[in-house]
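Every protein chain but one is kept in place in this view of the complex.
The first chain written gets the first letter, and so on, giving A, B and C; residue counts start at 1 in each chain.
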Amino acid sequence: MKFVRAFGAGLLAAASLLPFSSAQAAEDTIKVGVLHSLSGTMAISETTLKDTVLMMVDDINKKGGLLGKKVEAVVVDPASNWPLFAEKARELLEKEKVAAVFGCWTSVSRKSVLPVFEQLNGMLFYPVQYEGEESSRNVFYTGAAPNQQAIPAVDYLMSKDGGEVKRWVLAGTDYVYPRTTNKILEAYLKSKGVKAEDIMINYTPFGHNDWQTIVADIKKFGAAGKKTAVVSTINGDANVPFYKELANQGIKADQIPVVAFSVGEEELAGIDTKNLVGHLAAWNYFMSVKAPENDAFIAQWKGFIKNPKRVTNDPMEATYIGFKMWTQAVQQAGTTNVDAVRQAMYGQKVKNLTGGTAVMNTNHHLSKPVLIGEIQANGQLQTVWKTKDVIKADAWSPYIPESAKLKADWTFPWVCGNCAEPKFKM
Amino acid sequence: MLDDSFEVQVDEPAGPGVPAAGSILYLDGVSVSFDGFKALNSLSLILAPGELRTIVGPNGAGKTTMMDVITGKTRPDEGDVLFDQKIDLTQLDESEIANLGIGRKFQKPTVFEHLSVFENLELALKADRGTFATLMFLLKSEHRDRIDATLARIGLADKAVQRAGSLSHGQKQWLEIGMLLMQDQRLLLLDEPVAGMTDSETEATAQLMLDLAKDGTRSLVVVEHDMEFVRALGAKVTVLHEGSVLAEGSLETIQADAKVVEVYLGR
Amino acid sequence: MKILILALLAFLACAPARADEFSDAVRALNADNFADKIAAVETLAGLGDGRAATILEAMSDGNLLATKDGAILIQRASGFTDALTQAPASGEGAEPITVNNRLRGALRGAVGRLGLFSPDAELRKRAAESVLTSPTPESAGMMRRALANETVPEVRTLLALALANLDLADEDPARRRAAVAALRDSSDPLSRGRLQAMLENETDSEVRAAAEKAVSEINFRLSLVSIGANIFQGLSLGSVMLLAAIGLAVTFGVMGVINMAHGEMIMLGAYTAFVVQELFRAFLPPGLIGWYLPVAVPVAFVVTFLVGVALERSVIRFLYGRPLETMLATWGISLMLQQLVRSIFGASNREVANPDWMTGGVDLIGGFTLTYNRVVIIIFCMAVLGALAALLRWSSFGLHMRAVTQNRPMASAMGIPTGRIDAATFGLGSGIAGMAGVALSQIGNVSPNLGQGYIVDSFMVVVFGGVGSLWGTLVGALSLGLVNKILEPYAGAMLGKILVLVVIILFIQKRPRGLFALKGRSVES
Partner (left out) sequence: MTLHPSLSARLFATDDRRLWWGLGAAALVLLVVIPALNLLPTPGSALHVPNYVVTLLGKYLCYATLALAMDLVWGYCGVLSLGHGAFFALGGYAMGMFMMRSIGARGVYGNAELPDFMVFLNWKELPWYWMGFDQFWFAALMALLVPGALAFVFGWLAFRSRITGVYLSIITQAMTYALMLAFFRNEMGFGGNNGLTDFKDILGFPLAQPSTKLALYLLSALVLGLAFLLVRFVITSKLGRIMMAVRDAESRVRFLGYSPTHVKLFAFTLSAMLAGLAGALYVPQVGIINPSEFSPANSIEIAIWVAVGGRGTLVGAVLGAFAVNGAKTWLTGAAPELWLFLLGALFIAVTLGLPKGLLGLWGQIRRKEVRDA
């Protein structure tokens, strides 16, 4: 008991004092912040990205560092707690004085750190596909915007190869990404002459784990004699029970294909895919793509994580591209000063792991290729369709009337993330 | 007399016409059962104002249950419970009943262990029970005097600031009685007030009971096993058995009663 | 004899294919766009060549490969064989021929149609079923031929139905009417869909009337089905909640420990299932993999039982009589267990596969599928509850346990080793939670947060049912599940859940101690 008391007391005494001891940054290192949840609900997805950044840092240090300095990763755990995200972001920028931050997964975490980055003029690299409708001066979005995922996927399903789908189920978790994506898709589908009664929209809570009713409804909806497909924006955690129910209720991919935007190799690794063969996913990257860069990346990853079974996925590529672009921009600018680096970022090119070249546009979003793949029995996604060329991300969707009139361009004369007309007159 | 009874008839809810006239407490045909076990079996009992009554009976005779019914802790399955001739107690909850002027001391002394003796009495002190009134309550000198008087009367004057939890069993009994006094209720129900007391304490308690009864403003119902104590009180005795009245009368008469001897004294 | 004739007929039915034509078609399977591949599949199926079926099946399973020099190989566990010559070949540099959904559909149809002429009645039945799901006009002629010389009544009806589905689009109104008549007593939503599609541009008033009548009849049957489905789903959800809650009914309900680490016990159970599965995959022949689940259940029980006992002895036993403190301590424990699992197994989901005997389900009428894993869980859940009830009622351990929880000092006075009973009781509760975890790993995901998803609901169930009453837990869980599922279609998943919570809150007003409260004077004060 005595020991326990002492322990408790000691722990507390320390705890209550230490947060305020500000760490002294060593002069010969460049610090980058890693702001991914390592605990709580989002740890499932975000931990991988933390490791990816560490791998990239490790890699660049092996190659002699950046501007002759070692790069040091400062890892913190915002614990899937949104206010904590803001607190940690502030800590990274003010206390640790990091040159750039790689982090966030959910939109709400990004929204929560946004004011911090804008106030302290930090630089955040956000590596996840998201709903768009944003372009901050202090954020570079390396994940897909809806027009780099949703629209091409629907186009494919409407094509002959996709099975000429006539009837659509838009199923998503009830939060901003699915809401926005479905809104865009609805507008798009109607513009393609799909009737309102041929679109079924369904929202479910986070971590929803009883899909019996909904899957049954989808089955009913699909039995109306027209070719039907499900566009799933269901959030990570709820996918496993969803797909298990799908498989068990015997929905075959060639009858009612499900195309998902939030299910990649990492998620599939947690599901038994035997019965899901043929269901689709739309991404900018698949692990299965044969390309020298990709093979190298996969090898490097497996080596770094010391586990030959680990898979790679799209957000990892987005992190990879973001990190590479940042290092290139830093070298080009010759400094880690945020404003200088930001200018150097525009037009920065990095080879995609799947071939082609990703370009950072002046709306702080990337141009990337779009791939559509079918789930294989081995948990991989095999490309069945691919855009001829890279697609430029729209920060503001033309299918949402309010945002159609907005433009994001951070170069002269616009210099603005959401403007109807340029900031400066020529 | 007649119109009295008539008046009662009117105010009485459905109940047999036995008049409650002139009673402070009136129980008629009260029955209570827990999961089939009949704790009270059409118990009837009438208490006159200012009367001191002792109730005896073997364990499980329903003494405590009777008190629960009177104080609103337990709702009777059937029967009437009237206070002061016309107030139907079965419709009220504990605090309302307490505010009518019925005080109770429990078999197992229950005082507020974390509060001081003084504070225990302060809470019992007759005053506005409203939430905001208590929030703004200030202890006036006359209150202090009453509390000190009571402290003296229950012989805890020197323990005023002690936490009630630290008192001995007997002292807790006294404190609880003191709390009853502070409320100055019209009807006092005391469940085994001398349990765990020394003989001298018991005598003192008996004296206290008699004092309380003397001026005729209060009525007391005392449940007790201790025959010495009962004798010392020298009051009318009611014998409960299996939830109903077995016999009633002076200690001598009931001790002579064959039934009583059989079920109770016949140990 | 008959079969021989059948085969013969089948053979005559489609003129024997010339060899080169066949091999051309096979090579065409490796065309560079899906449209050509599909064309090749259709021709190949049309040739009615015996070898076609195996090749097409291989293709739809992704076991058909093409070499650089255009040879088509079939991949088998045994090795590679040439699709045309059946001769063994080397798979050097052979790439699988990519298949997509559309092609898969075509393949399934083709294989099905080929199956229609198989001498094996069972094969023919399955073929007929598959054409029924996706009858294509081009297959109509074939089906008529098959129907003409089909003898097994089952298969006949299936074929007739399939044909009826096609005839809905026939020019001849008489045929259409016949088709409607044939479909009218089916309860297949697909047929209804086709009827409705037909109604959109049906001219013949008579056929129209018949079709409308048929649709309304089918609708009626389907609505009945959906009610039944609703009840099943409710029971299934209820049994899941129950399974998650039983353990808590012991640790919290019986022992009064506000066990916030209950969810983590479930989680540990699920991870045990994962580990057992991996061991099976690693060390046992693939044939036995289906058995990992029955093995995992007792293992999980033992593991979580031990964890539970360890926790009880090291932490909880110091906290009896201070329920709120148990809440804080167990909360701490749950944090640590989550992080422990995270650092051992990693943060991401782990794959726990349903064994084959728990995969899929039986299609009852009206497109309602009774999924095996749900059924198994319902049964398992009831078994666990029954076993627990029996243990508590009849075993001496149960007797001691009740004695200790009801009156500790008296029990110890009677020489019952209260300490050991406490440990065992808590272990029991944890063990049951562990077994629940194994079952829940079959429907949900296995991640360090698994437990968090169940803890709140579990407490709701136990409190709603009445603390300390297993019977209450049972009724509570099932009724909550049913209410939830009955609300869901109208209110939606989210609002449904909210309403259920409101119901609980209001219900507790009426019965402050739950559905099956313990009565008597003892609980009053």
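The rule is simple: a contact is a pair of C-beta atoms (placed from the backbone, for glycine too) under 8 Å apart; a residue touches a chain by one contact, two chains touch by 3 or more.
From a predicted model like this one, the values you see are computed outputs, not experimental measurements.
> Which of the chains on display does the removed chain touch in the whole complex?
Over the full assembly, the chain not pictured touches A, B, C.
> So which of C:231, C:284, C:336 or C:390 would be touching the chain we can't see?
Answering carefully, the residue with contact to the hidden chain is C:336.
> Consider the whole complex, including the chain that is not shown, and state which of B:134, B:168, B:207 or B:250 touches that chain.
Counting the whole complex, the residue in contact with the absent chain is B:134.
> Per the definition of touch given earlier, which of A:82, A:304 or A:414 contacts the omitted chain?
Answer from the full complex: A:82 touches the omitted chain.
> Touching the left-out chain: which of A:70, A:166 or A:183?
The single option touching the absent chain is A:183.
> Considering the entire assembly, which residues of subunit A contact the chain that has been omitted?
Output for subunit A: 1, 4-5, 7-9, 11-12, 14-20, 22, 38-39, 75-79, 81-84, 86-88, 90-91, 94-95, 106-108, 111-112, 114-116, 118-119, 133-134, 174-176, 179-180, 183, 203, 205-206, 400, 402-403, 406, 418, 420.
> State which residues belonging to subunit B touch the missing partner chain.
Residue positions of subunit B that touch the missing chain: 71, 73, 93-95, 98-99, 103-104, 106, 110-115, 119, 122-124, 129-131, 134-138, 179, 183.
> May I ask you to list the residues on subunit C that touch the chain which is not drawn?
The list for subunit C reads 258, 260, 315, 318-319, 322-325, 327-329, 331-336, 338-340, 343, 452, 456, 459-460, 463, 467, 494-495, 497-498, 501-502, 504-506, 508-510, 512-514, 525.
Definition applied: only the chains that are shown with their structure count from here on.
> Could you tell me which chain's Cα centre is nearest to the average position of every protein Cα atom shown?
Central chain: C.
> How many Å are there between the centre of subunit B and the centre of subunit C, using C-alpha atoms for each centre?
From the centre of subunit B to the centre of subunit C is 66 Å.
> Rounded to a whole Å, what is the gap between the Cα centroids of subunit A and subunit C?
About 30 Å, centre to centre.
> If you average the CA atoms of subunit A and of subunit B, how many Å lie between those two points?
74
> Looking at the complex, which residues from subunit A come into contact with subunit C?
38-41, 43-48, 160-163, 174, 203-205, 207-210, 212-214, 216-217, 219-220, 223-226, 237, 239-241, 244-245, 247-250, 253-255, 257, 266-267, 269-272, 274-275, 277-278, 280, 374, 376-377, 379, 382, 384
> Which part of subunit C faces subunit A closely enough to touch in the complex?
Listed in rising order, the residues of subunit C that touch subunit A are 34-35, 62, 98, 100-102, 104-105, 108, 133-134, 188-190, 192-194, 196-197, 229-230, 233, 236-237, 240, 338-339, 342, 346-354, 359-361, 363, 367-369, 371-374, 442-449, 452-453, 485, 488-489, 492-494, 497.
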